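Of the protein chains in this complex, one is absent; all others appear in place.
So, chain A:
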Amino acid sequence: MNRITESLSRLRAQGRKALVTYIVSGDPYPEASLPAMHALVAAGADIIELGVPFSDPMAEGPVIQRGHERALAAGTSLRSTLALVSAFRESNRDTPVVLMGYANPIERMGYRAFAEAAAGAGVDGVLTVDLPAEEAQGLNSELKAAGIETIFLLAPTTAPARAERIAAMASGFLYYVSLKGVTGAGHLDVDAVKAKLAMLRELTDLPLCVGFGIKDAASAKAIAASADGAVVGSLLVDHMGAAAAADSEAIAAGLVQRVAPIRAAINEMN
């Protein structure tokens, strides 16, 4: 069984909620990423979402945009991101890793070459922000053949019939975008998310993780009350920017400080 499904099934059986943590590969510099991933696991992350930096990250708010810019300036690429996952797998065989990024670097590598390289590196799922269901068939079939879960976004604007079609193409979990906006936006409406998740549960048995706009322990806890998992991103990438000049140990320690209270808050839901 794929690590994502295994992890989320286990949590569900225990009545626990998942903490999904997002950082950008190679942000603020390549050597910081591996200790950062291990630190996220130590601080209680259930799934690591690794942003693949792109020159034109259209769905990102300013904080994560700057993370992409820092990573690219430091020479990060899709290839180096896959190498990072391989290195992580040398000492971690359990924590699922999801790559989140944009279509063009994958197009450039080629769908099949990417799917095979990602599977070889130990990637468990792929979420491509600008490949909606209509355009995703080609990549999806290669990912499925390689045993990688195909994660899709659902949005507040997604109507039920459309959500059902997307869920049929998705595996691992569905990523519900909590608000109309970019990552890190500040207008999260917890009740609206709760109502939408209730609607989605009528359509699919896949776990529902919620992200965009979860800024702190309180909002993570509120979201985790109705979701299967909460995704925290901008909060961590903001730390990467603030600590850009620090050594990798200090960066990792700072991540733990930010993640631990969120983990504790989500655990209160269990």
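In this section, contacts are C-beta pairs under 8 Å (C-beta built on N, C-alpha and C of every residue); 3 or more make two chains touch, one makes a residue touch a chain; residues count from 1.
What we mean here is this: contacts and distances are computed from a predicted model.
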item	value
"Sarcosine oxidase subunit delta", "Cytochrome bc1 complex cytochrome b subunit", "ABC-type polar-amino-acid transporter" or "Tryptophan synthase beta chain" - which is the UniProt name of the missing chain	"Tryptophan synthase beta chain"
Options A:24, A:74, A:98 or A:153, residue touching the unrepresented chain	A:153
Identified contact with the non-displayed chain, of A:97, A:177, A:210 or A:240	A:177
Candidates A:105, A:122 or A:233 - the one touching the absent chain	A:105
Interface residues of chain A (partner: the chain not displayed)	54-62, 65, 69, 72, 77-79, 102-109, 129-132, 134-135, 152-159, 162, 166, 177, 180-182, 185
